[in-house]
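Excluded from the complex is one protein chain; the other protein chains are retained at their positions.
Entry: subunit A
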Amino acid sequence: MTTAPARPRRKLHSNRIAVVLVTPALLLLAGFTVAPTVYAFVLSLQQTKISGGLFGGDPQAVFVGLENYAAALGDAEFWASIGRMLAVAVIGVPATVILATAFALCLDARGARLVGFSRIAIFLPYAVPGVLASMLWGFLYLPATSPIGGDVIDFFGSREIFFSVANIAVWGVVGFNMVILYTAVRGLPGEIYDAAMMDGASELQIALRIKLPMIRPALVMVTLFSVLGALQLYNEPTALRPLSNAITSSWVPLMKVYSDAFVQNNIHQGAASALVIVVLTVAATVLVNVIGRRLQGRAS
């Protein structure tokens, strides 16, 4: 292909570079998203059976249709793992959104001090890997080492554990969400407060009545991020396991998939469970997105 000498008014430039730039992403997407999904789907329709006569032949993969899916969906432990994940989400998502909003509004409030320091301090845990944060909090919860009353409160109790896990997740992401919301508040035009201030509105009223409704799109996004984070809960409970018996090997859905595939050593069942999780996660994501759009649409 030849590149014609560029002439003004007519777009004769080559698009070849665009195709070249897009190719690596497409190849990787095909190789590491599409292909594994298809392969897992094929695996999920099979089971390993020992075929052959009296002496038993080699184990062979045979087509069993949707049997593995039926087994996954019929497994009480699978639904229990979803229940535990939801319990953590019900605590963690509102806590993240409310705390992040409160911090963002306080950062922006007139007369707030220590703003720069607080912003960095609250953001800091984002740089701490979830597994390390969990080990760190694990030591804070553990009666023997706890500086926060672990000898009085049983942080690993059957009820408390949900709060303990949610707390680690909130600690990790609250600062990130705060910065998103703070940026949205900072982006509002300053004049909108003038009338309210002349009317004698307090800083709190301005924050709740003016700023809060105006950052609704950012709030929706922060909620979306938090819900998605909850659906993918894995690192925190896994990292707490060595410190506590309260967390079983299939405590949340992703741990259940892991244990199906690698502990039970049944890759066919594992593939089916994994795909069920993929479908449920995508469905939940789409649902939250649609609700978010609705809310945003009503706001504008």
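In the analysis below, a residue touches a chain if its C-beta (ideal position, glycine included) is under 8 Å from a C-beta of that chain, and two chains touch if they have at least 3 such contacts; residues count from 1.
The working rule: contacts and distances are computed from a predicted model.
> Which listed name, "Carbohydrate ABC transporter permease", "FAD-binding PCMH-type domain-containing protein", "1-carboxybiuret hydrolase subunit AtzE" or "Na+/H+ antiporter subunit G", is the one UniProt assigns to the chain that has been left out?
In UniProt, the chain that is not shown appears as "Carbohydrate ABC transporter permease".
> Looking at the whole complex, which of A:45, A:71, A:122 or A:169 touches the chain that is not displayed?
A:122
> Take the complete complex as the reference. Which residues in subunit A touch the chain that isn't displayed?
Subunit A touches the missing chain through residues 3, 6, 8, 13-19, 21-22, 24-26, 28-29, 31-33, 35-37, 39-40, 43, 99, 102-103, 105-107, 109-115, 117-118, 120-133, 135-137, 139-140, 144-147, 171, 174-176, 179-180, 183-184, 186-187, 190, 193, 203-204, 217-218, 220-221, 228, 231-232, 234-235, 238-239, 242-243, 254, 257-258, 261-262, 267, 270-271, 274-275, 277-278, 281-282, 285-286, 289.
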